[in-house]
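To start, I am sharing the structure in question, which I have written as structure tokens.
Showing just some of the chains, left in place.
Chain IDs A and B follow the sequence of writing; residue 1 opens each chain.
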């Protein structure tokens, strides 16, 4: 069975370090046998959540597209920056819209979380905040999370991780997740 | 010294229960001697955070208005719905924009958090998630938080809290916060 993963980086920025990290992780997941659908967060254009807007116009097209991409997958590869010790409001807003369609698109999916930042912690605390709404919505969030410190020094000119030790750590973590996602997809 | 509080409910919905709760709390704060500036969350119209947008156009006008209202106050009365066991993406997005201006407008302010929901927990778990970015940004978040269960049954026809026991609990909590906000404003 080929496990299907949906992957995106929760940043609207063109030169996002998290997108670079996501792309590396997606390649590793493919090498481990997964089919990976990589999206741009910009594809899922949607307004700030407003219950009145939802009542009058329904779930916006961008959120519906995101829901369809999630539904088509068994699991998610999700790279997210950390803002103010938590997840970005933009990502939480997308989760809030997605959660409005029943049955919940995220329920029963698995997810692996990644982050990078210019600091020494690599955005890890934002991922811990992100685990909460995902778990609440029924997502099996992989215990291991990959946080990459000093993003501006971490990639080489070809977009690969410069440090072979870090590369191997990411490789093992993604391979471990692909195994788990495959097992859960069949359960 | 009259402590100055800035107050809003983090909901864009016209018939928001959290706004009703916020209005009751604002009245109690005024009765306790605070000057309260009540705003509508809709006044602070701003896009989803995008670092490229910030680089090209700066902090949007709606976020700048929010920053000015925060700067003019000593503390915040903030009522927030709970979405998916966390804070609304809309509120986190506003915090993310506000955090981009230096020196940080929120730093050194105090805040009292309130929530209501139709369920039995009253949105309390969302407030616990909200404490994290606020503390990260240097806000003295009042330990006591007011969460009101079963919002659809909690208010009478005049918009007051129907249950006198609940009303007294809110009263004491807001009075306690006004005392603390006053002490911190002078420190």
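As a working rule, contacts are C-beta pairs under 8 Å (C-beta built on N, C-alpha and C of every residue); 3 or more make two chains touch, one makes a residue touch a chain.
This is a predicted model, so every value here is computed, not measured.
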| item | value |
| --- | --- |
| Copy count of the single sequence across the entire complex, 2 present | 4 |
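The criterion applied here is as follows: only the chains that are shown with their structure count from here on.
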| item | value |
| --- | --- |
| Chain centre separation in whole Å, for chain B relative to chain A (CA means) | 29 |
| Complex contacts: residues of chain A adjacent to chain B | 11-14, 48-53, 83-96, 99, 129, 132-133, 135-137 |
